[in-house]
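These notes concern the structure reproduced below.
What you see is the complex with one protein chain gone and the rest in place.
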Amino acid sequence: MSIQVKFFASLREQIGQSDRSIEHASTADEVWKIATNNAEQPDNLLVAINLEYAKLASPVNDGDEVAFFPPVTGG
Amino acid sequence: MSIQVKFFASLREQIGQSDRSIEHASTADEVWKIATNNAEQPDNLLVAINLEYAKLASPVNDGDEVAFFPPVTGG
Amino acid sequence: MAIHISAHTFEPWQLISQHETQSNLGRQFGATATFIGSMRDFNDDAAVTEMVLEHYPEMTERYLKKLEAEATQKWPLIDCLIAHRVGHIKPADAIVVIACWSAHRRAALDACNWLIEELKFKAPFWKKEARPDGNVWVEHNTAG
Partner (left out) sequence: MAIHISAHTFEPWQLISQHETQSNLGRQFGATATFIGSMRDFNDDAAVTEMVLEHYPEMTERYLKKLEAEATQKWPLIDCLIAHRVGHIKPADAIVVIACWSAHRRAALDACNWLIEELKFKAPFWKKEARPDGNVWVEHNTAG
């Protein structure tokens, strides 16, 4: 099992990747650090775990999908 | 010149007339009394003079159109 | 800005769409808010099979125009449409259509909301419903 990581919109462009998988992490914050090589976190960073809004401190399990994105601007 | 008097909706049916003209009156209240033979005024009676909401005490002039109607229920 | 008082059935979405095309609103509007009131087959828990809508033609038209003018002063509207049925109305018929176009959503939504409340409580229209036990004048609007 592994953790699927996704980046969207401006963050996808800044990080330079849209999808990757990592081996293991215990929180969303740790996912960010591993997946981005410790890139600085934007102030307004949003996180979703398994398609639900979550926090950076939220726990992550093997098989989870963790997504990072900037403030939404639809509608 | 004369004053045109109109009644609408349930009031038109109660008073038994929709249009009439009277010779002279100085207020909307007096128009009511003359045009209805002193019929009792409903509590929620509405009045318009020349197509604008008015009060029973509002002055009326020769040539005016005075309308009486119950609370509105459109929309 | 337009007022449309009609004794015949109209299709609300088609009416709004036509108005939008004919008014040539261009690309400046980002928000459209609409409200459609249609005839239910019940009111105050009674079955209603038909309705007659009476109005005071000259005053009604004048009043609706005044409402549009006031809404346009209160909010930065690009355009505004009010349509209302009169005469014999059947269940499911559209009775009232309000549509407001603006650059931004708050103006369109707030103006639409304000217009339907003002219209319901002040514009000279009166409903008489055909119920199983006879014809009844509606005495008051529902609060919402």
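Every chain is named by a letter (A, B and C) in the order it is written, and numbering of its residues begins at 1.
In the analysis below, a residue touches a chain if its C-beta (ideal position, glycine included) is under 8 Å from a C-beta of that chain, and two chains touch if they have at least 3 such contacts.
Note that the coordinates shown come from a computational prediction; the quantities given were computed from them, not determined experimentally.
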Task: Shown chains touched by the chain that is not drawn here - done: A, C
Open item on the list: Contact with the hidden chain only, please: which chain C residues?
Closed with: 11-14, 16-17, 20, 26-42, 91-92, 103-109, 112-113, 116, 142-144
Open item on the list: In the complete complex, the non-displayed chain touches which residues of chain A?
Closed with: 6, 8-10, 13, 48, 51-53, 67, 69-75
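Criterion: only the chains that are shown with their structure count from here on.
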Open item on the list: Counting only Cα atoms for the centres, state how far chain A is from chain C in Å.
Closed with: 48
- [ ] Averaged over CA atoms, how far is the centre of chain A from the centre of chain B? Could you give it in whole Å?
- [x] 71
TODO: Determine the centre-to-centre distance between chain B and chain C, using the mean Cα coordinates as centres, and give it in whole Å.
DONE: 26
TODO: Pull out every residue in chain A that's touching 2 or more other chains.
DONE: none
